[in-house]
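With one protein chain removed, the remaining protein chains of the complex are shown where they sit.
Here is subunit A:
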Amino acid sequence: MSAGSAAVDTLVAVRRARDFIDRNYADPLELADIAAAAGYSRFHLVRAFKAAYGETPGRYLQRRRVERAQELLRVADLNVTEICHVVGFTSLGSFSRLFSELVGVSPSQFQRDAHAAGAPLIPGCYILMWGRPLPRQTPKTATTEKPPAAHPS
């Protein structure tokens, strides 16, 4: 069973890397940070991640950010530039290009279509309070683990 356990250990490690991306996509993530979450070198992580999930961690991060942006463009009362930054992009140009490539329409067009369909908007400050990823490895005590109180808009 040792070969099977090694495979499982690898999958647990790459899953930790993927969960790390899902938690921290809004931060400026480096491949080294993602690899550290798995306890792997960058090279080893990219290879094992791609074997498990069919794409590189960098591509997964891009898709996660675009997916989060789609959600916010649908429901949040924020403009495209604000949403671009909330989901972790630093350049509006690269955000728009990548979004268009993956979704098929530009972020502005996507937002216009979604709002025309009449989904109720959630106040932007609320999204900013709750849309952020979790703090990294906070001390596990009842008082420090308390999340901020719900923020009125």
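Structural remarks
Simple rule for what comes next: a residue touches a chain if its C-beta (ideal position, glycine included) is under 8 Å from a C-beta of that chain, and two chains touch if they have at least 3 such contacts; residues count from 1.
In this text, contacts and distances are computed from a predicted model.
Set against the options "Leucine/isoleucine/valine transporter permease subunit", "Carbon monoxide dehydrogenase small chain", "VOC family protein" or "Lipopolysaccharide export system ATP-binding protein LptB", the UniProt name belonging to the omitted chain is "VOC family protein". Looking at subunit A, the residues touching the absent chain are 4, 7-9, 11-12, 14-15, 18-19, 22-23, 52-53, 70, 74-75, 103-104, 110, 113-114, 117-119, 122, 126-127, 130-134, 140-142, 145-147, 150.
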